[in-house]
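Every protein chain but one is kept in place in this view of the complex.
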Amino acid sequence: MLTPSTKGPVAPTDKEGYLLDLADWSPEVAERIAQREGIALTDEHWRIIRLLRDFYAAHDLSPTMRPLVRRVYTELGPEAGTSLHLLKLFPGNPAKIAAKIAGLPRPTNCL
Amino acid sequence: MATLHLVNKAAAWADCEPLLGPEDTALLIEDGVYAALQALPADIQLHVLAPDVEARGLAERLAPSVRLASFEDFVRLVVGHARVLSWTC
Amino acid sequence: MSKKILFLLNRAPYGSSYALEALESVLVAAAFEQRVSLLFKGTGLHQLLTGQDGAAIGQRTVGKVLSALPGYGVERCFACRPSAERLGLAERDFCLPVKWLDYEGQRRLIDDQDIVTG
Partner (left out) sequence: MIISVAVHGAPYASSAARTALGFVESALALGHRIHRVFFYHDAVLTAAEGGVAPQDEQDVQAGWVRLQRSHGIELALCIANALKRGMLSDAERRRYDKPAATVHEAFTIVGLGQLVEAMSASDRFVTFQA
């Protein structure tokens, strides 16, 4: 477990913490955004973050919850690929919070 | 059940026409009403939206088989068909 | 209630926001568990071309978004054969598998829908 610190590069974000310039993203920036969300990133988190970044590179899309769960299921297996698991890693709204940390645009606002 | 085809550009008629089923109806609106000036098969149920026809000076130029529809007729056509397909281009 | 919704996609992928914004509504309809089908017609078939890179003009890549559709549960993608013949396109040009329909097939597809939109 990483010790929360207030150090690390700062990148400009909007009021909800999404990066203004996606090119500013780096693993250090991710740690910093996660910290603001009250999340200490573990390897489990990083597997999801990498998968999200790959998804975005392939599809120019921040996935909403269902396709995200589906992709995690196929790529990382049935234990990781449940909404409950994602909810544990990224409490609240996993698709939104994980996208924020992964440096993707906010998922299309459905609700 | 039948489809109501809305056509709002004359050039979109070429896309719509091959997909008109025997029970289907076409309603030309906006710039789609110009499509009613060309020679069209007589067996098509063809309506044109009256205010759009009037605005464009076409009322006297329509074939007798073409029917003028008011907005209320438009609503009745929508209700009387299972679905509405809107063509544009 | 789950409905059968057909999206008629006949806009070119770039040059206006119609194609991408239409795809957004396709993805949301799928996310809300509607039975979604797509019918590509006319220059809408150009959305399916491989090798697109929207970044060259500062836009998202329509072909990349389309390739996400199976992951959203959208697997019913149809293409108008007469349009493709007119435009000189074949399935090997496409980034997504499609089922080809002639006019009769398209009429049957439309007749089977609750809603058709763009």
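Here the chain labels run A, B and C in written order, and each chain numbers its own residues starting at 1.
We adopt the following convention: a residue touches a chain if its C-beta (ideal position, glycine included) is under 8 Å from a C-beta of that chain, and two chains touch if they have at least 3 such contacts.
None of these values were measured; they are calculated from a predicted model.
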item	value
Touch partners, limited to displayed chains, of the chain removed from view	A, B, C
Omitted-chain contact residue, chosen from B:I29, B:V53 or B:V66	B:I29
Contact partner of the left-out chain, one of C:E21, C:D53, C:E85 or C:D112	C:E21
Absent-chain contact - pick from C:I5, C:L45, C:A68 or C:L109	C:I5
Where the unshown chain meets subunit B, residue by residue	6, 8, 29-31, 49, 51-52, 70-72, 74-76, 78-79, 83-84, 86-88
Contacts of subunit C with the absent chain, listed as residue ranges	1-3, 5, 17-18, 21, 24-25, 28-29, 31-32, 34, 114-115, 117-118
Contact set of subunit A toward the excluded chain (per top definition)	14-16, 108-111
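Here, only the chains that are shown with their structure count from here on.
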item	value
Separation of mean Cα positions, subunit B and subunit A [Å, integer]	50
Euclidean distance of C-alpha centroids - subunit A vs subunit C, Å	29
Euclidean distance of C-alpha centroids - subunit B vs subunit C, Å	25
Touching two or more other chains - residue numbers and ranges from subunit B	none
Contact footprint of subunit C on subunit B as seen in their complex	1, 3, 15, 18-19, 21, 82-86, 88-89
Of all residues in subunit C, those that touch subunit A in their complex	24, 27-28, 31-32, 54, 60-61, 64-65, 67-68, 71-73
Residues of subunit C defined as touching subunit B within the complex	8, 10, 41-42, 82, 103, 106-107, 110-111, 113-118
